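Note that this complex is displayed minus one protein chain, with the remaining chains in position.
Chain naming follows the written order as A, B and C, and within any one chain the residues start at number 1.
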Amino acid sequence: MNTGKLAFPMPLPAGVGTPSAPGGLEGQTSQEKPVRISVRRSRVDGCSTKDPAMFKTEELQINIGPQHPSTHGVFRMLVTVDGETIIDLKPVFGYLHRNHEQIAEQNTYLQNMPYTDRLDYFNSMANNQAYAMAVEKLAGIEVPERAEYIRVLMVELTRILNHAGALGFLINDMGMWQTQLAFGMREREKILDLFEMASGARMMCNYFRFGGVVRDLPPEFMPKLKELLVAMPAFVDELERLLRENEILMQRAEGIGILPKELALAYSVTGPVLRGSGVPYDIRKAEPYSVYDRFDFDVPVGSVGDVYDRFLVRIEEMRQSKRIIEQIVEQLPDARGGHINPRARQNVRPPVGDAYARIESPKGELGFYLVSDGSPRPYRYKVRAPSFINLTPLGDMCRGYKVADVVVILGSIDIVMGEVDR
Amino acid sequence: MYDIVNGLINTTFGWNWPGWVIALISHLLVTTLLFAIAPFQMLFLTYYERRAIARMQDRIGPNRVGPAGLLQPIADGVKMFTKEDIVPAAADRWVHFLAPCVVVAPTMLMFAVLPWGPGMVPVDLNVGLLFFFAISSISAVGLLMAGLASSNKFALLGAMRAVAQMVSYEIPAVLSLLAVVMLTGTLSIVQLIEAQAGLFISSADVPGVPDLGLGWFIFTPVGLLAFIVFFIAALAEGERTPFDIPEADSEIVAGYMTEYSGMKFGLFYLAQYVLNFLLCAIAAVIFFGGWQGPGVGWLYDRAISPANPDGNWVFNLLAGFLGVFYLLAKTYAFFFVMVWLRGAFPRLRVDQLMDFGWKFLIPLTLVNIVSAAIWVALLRWGPEQGITFTQNWTPILRWGVAFAVTLAVNIVAYIALARIFAASQAEQGRIDLDEYRDTLTATLR
Amino acid sequence: MTVKIERGQIVTVERGKRTARRLPGMGLLDGMAVVWKHWAGSFRKNQGFNDIHGVFTYEYPEERPKLPEAYRNMPILLYDDETSHELCTSCFQCERICPPQVIHMTQAKDPATGKPVPAVAEFVIEYDACMSCGFCAEVCPFDAIKMDHEFELSTADHQKLTVFKEQLNRPISYYERIAPTMWAEVRDGAMKKLQGNIKRRPDVIGMAPNLAEKIAARRRELEAAAAAATAPAAPAAAPAEGRKLTPEEKAAKLAAIKAANAAKKAGDTVEPPVAPAGAAPADEKAARLAAIRAKNAARKGEAPDAPPVVAGEPAGEAPPADEKAARLAAIRAKNAARKAAEGSDGAPVEANVAATEPAAAPPAAGAATSAAEAATAPADEKAARLAAIRAKNAARKAAGGGSDAAAPTTTGNVDSGGPGASDDAALS
Partner (left out) sequence: MPRLSPEELRERMARDLPGAVLEATPLRVAPPPAHGPQPAPFVTSDTVVAAGQIVEAALYLRDTLGYAFLSDIAVVDYLADGIFELVYRFYTIEGGDGLVLKVRVPRETPEVPSLTPYWPGANLHEREAFDLFGIVFTDHPYLRRIYMWDEFEGWPMRKDFPKQGDKYIGAEE
């Protein structure tokens, strides 16, 4: 292997720590036994079409999507198969394209806030936070402490609900008839109830404002949240018991859709996909924003980078989110001072300049790049959408696997088409 | 049925009609009944499945149409009938049309040999079991027709998967039944049931066991393993999770049914659910005694039957009701297990399915046949077959020894085969991870 | 394996089986056990947030979800139960902020004068394109637009989703029921603003159009008031005694304000007659209001860091932030000046006439018009005519209300209290 050429100068820095010692991908260290997984992947180049002595087989092109039950929206994969083995896969986008960025450049800064909800409609709170942070950076707006805590609380709840849903969809794609999805949806509904209490809407929350949030948490919020914190570990434990050691799931997930660490970095994937590949990169730790530097939480990483690792990383992230929420409940400043509803900031006119703010959204790095020309409308508004970029390695991840694995790999990336197509 | 009709016409009314008329009447009656029952079974099963799986998912399930949603399947049927029947332009019209019929017909025929209660079997074929499985394979032809005629790639893939799966899983299913057939020495389903009288020990094996109708094969190690294998194979044949690969909705949309709509689609569904029902029923019949249960034998002894023409028809009715109740209860219990598995498991991939069938189930059934041979040798054979050391054993001791030996053989075989299978799965198709990573990252500059 | 980092650690997730399992297939049995537990537990309801078993379905049409107060679905317009006046003043804030631009409105105009009044004539929301963001309710300074809890909007008729004011109107009591604490927070301010706005709404403008009987009642009251005014000055004392909310008094108050305004402008240049002692309390209030308004106008006219901006001053000299305000002030000042110019001739006459006999109003107005024509340049003709009409109206109303002493009183008050007056004088 051409290590000299490929290797990034520092495989993984010692400071943050790499999960794997020089042994490499399997997480082999002196103490640990190597992870044995089987990569059930056919060699594409060895398929019989190339061999004249063998039977002549025909390659088949299949369009998986845009109207397919498990493409998570209107998404098309142009798949070339030999029998059931994937030879090539090209994602085709654009069925949900609405030129979100152009729309946003016609709107004022505040008017864009509800539009960001529609990007990744599973995690509207996270989108709101990233956008609000970008505008605050651009206009130099301070956020009161309580508002920051509320924001982090909301985004961590969002992370739990996203992972609960994403795992449910992943398992659904594997063919378990909605059971885990129903369980995940049940928990998600509870969190949505909380969102509804605070923001007034379940999914399109539109809760954040520049320099705060719309309104303070209602008094009935905290008791409910504490109740939820009781249910959440039970839910996660049950999920693990139901699926973690399930032989069928392990058959379907282990060694499927491997994305090695180096490749994951080169492909710019972020979020659980990157961490599942073993790169401990979490923006909450790497570049703490908001008040994330005040909480203790772990960064789970995988060791192989297959579907199973992503599955496990998501489970662990739900636990860590719950941990953060518990700390927020403890630390939340209850002083009502520092108006967290900045009604005066309805017309933001940031000075000329640019700003980029990014957060660790449940799906990965969500960034907003804004250029201001001093008018109330952004001159340039660019979304760095995690689900979109995480789709880049899909072709490489699927090549050599079976048709049935494509949907599982896609499910493990966890995309939302609203964000992919924008 | 013949007995009842005969008794009714010739004995009660004293008309003395010839035997063939009575046979004709009874057969017509039976056919009519079955064709009425089968679709209703399917309708009820869809409702049953939906309600049960909804409960497993903390939902309620259909509860709007009729009391507790009982009329929901009727509403679905109405919807199916009133939907537009779309035939794709590129499809082969006739094959496309015929395929559902070819799929449904064999499932209906399979009812012919299914005994519902004591003396309640449409046709008591002496090769009933063979007939049952021979006929069931025909529907694979229909599936392939459907897939090919639709000229849809998903349909084609689904049909290929379906045929491969059905053909592969016939073998473990039949092999597992072979062990049971060896125990009884008959292929007649009625005789298979009758051999399961007794109380946890078949009275055929150990004479003198009280007959409570509980001498089921499931209580023998051979029968248990055969049942497990058979049930797994039945899941695959009935295209149930975790083997619902031919119609894996998340992968290939609806498989061979993709291009069907309206009642043709409904017919596929009908065939599938009826087949599931039949597989559950046959599992109940062969391993759980079918209509056997406490009281049925006692009642049937007093009823009109070829052996006892002077019986009372009331006992016919009672025995029939009780027998049918037992059979349906067992069948629905199995169907519940199917639903339960659907609620609990993801589905396998097609190659894993094949591996599982060929590399695990078939060896396991082969071992089971060996156990069955041991069982037969220990219980039935005597000096004339060359087995002399069991000569002086009491029947219960013979039974005990046979039970212990076969149990040990089967457990060891199961664990060993599972280990071997797991290891082979891990090794087979394994590419060294580093090498694999290299191939992936080689393109990087 | 784990690596320590700041405030946490990096954990490599543990793959596969945690324990050496006894038999292959135990993981499957575990999963089945979980599902069984759910099946067995599903014969009761889910107990709440901390319960993960039990049916959690809402059987929707029978079982309604309990919506939190903050819940927002579609915007509605509020009107006051008592007066049936709408809170909306058509300030266009919501129309401006609406991200999908689905709010449209027109401002109500006084049919007599054509001058916009703080009420909305028509208000349309396209529910089909509304994104329920709640910005409109958030920005509304009068708390007139709020988010409804009604979510059953599905219809087969697409046109129905373009919703007009009649369908948008909801009484405050309705909103108070669905969101008691949120309304309690804003109630006082909103009601105060509403009272202020009602005073500036002539006739039945601004009343919820779907309350036909209320409007009819109000019309009758207005007519009765007008009829009463034709009678001799006998009822003149009535407003002083009748304390609250008699329609006559309201009308009188309105008239007083109008007269006061007119007179104020007149009084800027012309020394007003001496205020008679013992003015009716109702008039006093109006006068005070006028004074406040004048003061406000003056304040607006002032640039924060500069002395009062004179109309003639070029706008460019002011700092950019205040440019707009300055220009606005200039325009306002100019208008006031113009009015003052014509008022100098017309208003005293009018006031006098109003005081003595209503029948004389038309000639007075005519005099005013001619005076204005004579006094101002042709460019101001229109404005002058407008002012004349307004003066006429004011006169008529003053006569109708029977508040003969109103005009002089107010002018006196304004003169002493309003720096705006001096402003106007300077401009003219």
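Definition applied: contacts are C-beta pairs under 8 Å (C-beta built on N, C-alpha and C of every residue); 3 or more make two chains touch, one makes a residue touch a chain.
Just so it is clear, the model here is predicted, and its values are computed rather than measured.
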| said: Can you say which of A:V79, A:V348 or A:I389 touches the chain missing from this structure? | reply: A:I389
| remark: Sole touch to the unshown chain from A:I141, A:V213 or A:V279: residue A:V279
| remark: Of A:P218, A:P333 or A:G353, the residue touching the omitted chain is A:G353
| said: Can you tell me which of A:E59, A:E142, A:E220 or A:E287 touches the chain that was removed from the display? | reply: A:E287
| In the whole complex, what residues of chain A lie against the chain that is missing from view? | 8-10, 12-13, 15-16, 93-94, 97, 99, 101-102, 106, 263, 265-270, 279-281, 285-287, 351-354, 356, 358, 365, 367, 369, 371-375, 379-380, 382, 384, 388-389, 391-393, 396, 421-422
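The rule is short, and it goes like this: only the chains that are shown with their structure count from here on.
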| field | Approximate Å spacing (C-alpha centroids) for the pair chain B, chain C | value | 75
| Where chain A touches two or more other chains, by residue | 37, 179, 183, 186, 242-243, 246, 248, 304
| said: Where in chain B do residues touch at least two different other chains? | reply: 56-59, 343-345
| Touch list for chain C against partner chain B, complex | 23-25, 28, 31-32, 34-36, 38-39, 41-43, 46, 53-57, 59
| query | In their shared complex, at which residues does chain A touch chain C? | reply | 16-20, 27, 29, 31-32, 35, 37, 107-108, 110-115, 179, 183, 186-187, 189-190, 193, 196-201, 204, 206, 214-215, 218, 220, 224, 227-228, 230-231, 234-235, 238, 241-248, 250, 254, 278, 280, 285, 293, 295-304, 308-309, 312-313, 315-316, 343, 346
| In their shared complex, at which residues does chain B touch chain A? | 53, 56-59, 153-154, 157, 241-242, 244-245, 248-253, 342-352, 425-431, 433-434, 436-438, 440-442, 444-445
